[in-house]
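Let me begin by presenting the structure, written as structure tokens, before commenting on it.
Just one protein chain is left out here, and the rest sit where they should.
Up next is chain A:
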Amino acid sequence: MSDNDYLKDLLKSQRMEEGCDQLVALDEERDKVDALLREAFPNSDPDFTHGGSRAKGTMIREDYDLDEVCYFDNDDTGPGETLEEIYNNVAEMLEDEYIVVRKRSALRLKSKKGKDLYVDIVPGRYIDDNSTDVFLHQNEGDKERLKTNLETHISYVRDSGCTDVIQLGKLWRTRNDILIRTFPLELLIIEVLSGDNSGTLQERFERVLTAFVDEIDDIAIEDPANPTGNDLSFALTDKLRNRLRTVAEDTLDTAGEYGWEHVFGKVEKKATVLPRVAALTAAAASVGAAAPPWSDEA
């Protein structure tokens, strides 16, 4: 199998089909949040819909979550007078049912037992009656509010012609524990390929990694929904750029020396995969006697 065919197979194995267990679980949680919102704010009629990778077509099995935007009408004061009030009121409402982790603009949901549910809720308010632009409250950073547009984000990524490379990039990020958020990674990949998006999946992915090695300090990204008003520099620090460069260089060297299957590992067919506990038990038996773990306050 060629490296390119391997990478295409890898992406296929990462695809999440509608109706799969993970998506059903996400949808159940989404419906629960929708019902809670409507009960808590009975006089409001928020748009509660998919944002993020599910809407963009870039979801992968190994690194997925559900971004649900919750946008209230411009003149709706039911959930709060200010953006901050909306953010806090939605968070407090959800805290009856979940552990809520307050992120920059989103609210991450965990079960009361602490299990991550992979669901982010993004409260916001339309800026007027005639456009799809919204204001989001920002919990961090210089500006307290951010103007953005979900439809612009979705179409920018979904129609970029780069969704396959973005999926591979997300898998590469996850496997190598690179702490870059999804949106800046998507923007970086689209920016690199905007000059030349020709060739196979392998060629295009290698083009992206090569640009990370050679040009990462010079690649600028901007929010397509708010190019001048949304400063993304916080999402692409010097430290992060260095990490992208180092890992991209290692990855290209490894792929050049051993091939792409060595980088990402074998693509396992679901039917051949042992249940997790059985696989772990077999692995424990195979390592033989281990040093007993210990702890010390020292």
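Keep in mind that, in the parts below, contacts are C-beta pairs under 8 Å (C-beta built on N, C-alpha and C of every residue); 3 or more make two chains touch, one makes a residue touch a chain; residues count from 1.
Just so it is clear, contacts and distances are computed from a predicted model.
Asker: When you check the chain that is not on display against UniProt, which of "Na(+)-translocating NADH-quinone reductase subunit A", "Carbohydrate ABC transporter membrane protein 1, CUT1 family", "Spermidine/putrescine import ATP-binding protein PotA" or "SEC-C domain-containing protein" does it turn out to be?
Answerer: Matching "Na(+)-translocating NADH-quinone reductase subunit A", "Carbohydrate ABC transporter membrane protein 1, CUT1 family", "Spermidine/putrescine import ATP-binding protein PotA" or "SEC-C domain-containing protein" to the record, the invisible chain is "SEC-C domain-containing protein".
Asker: Of A:Arg15, A:Arg102, A:Lys143 or A:Lys266, which residue touches the hidden chain?
Answerer: The single option touching the absent chain is A:Lys266.
Asker: With respect to the chain omitted from the figure, which of A:Glu39, A:Asp218 or A:Asp296 is a touching residue?
Answerer: A:Asp296
Asker: Across the whole complex, list the residues on chain A that are touched by the chain not included here.
Answerer: These residues of chain A touch the chain that is not shown: 10, 13, 174-177, 243, 246-247, 250-251, 253-254, 257-258, 262-268, 273, 276-277, 279-281, 283-285, 287, 289-298.
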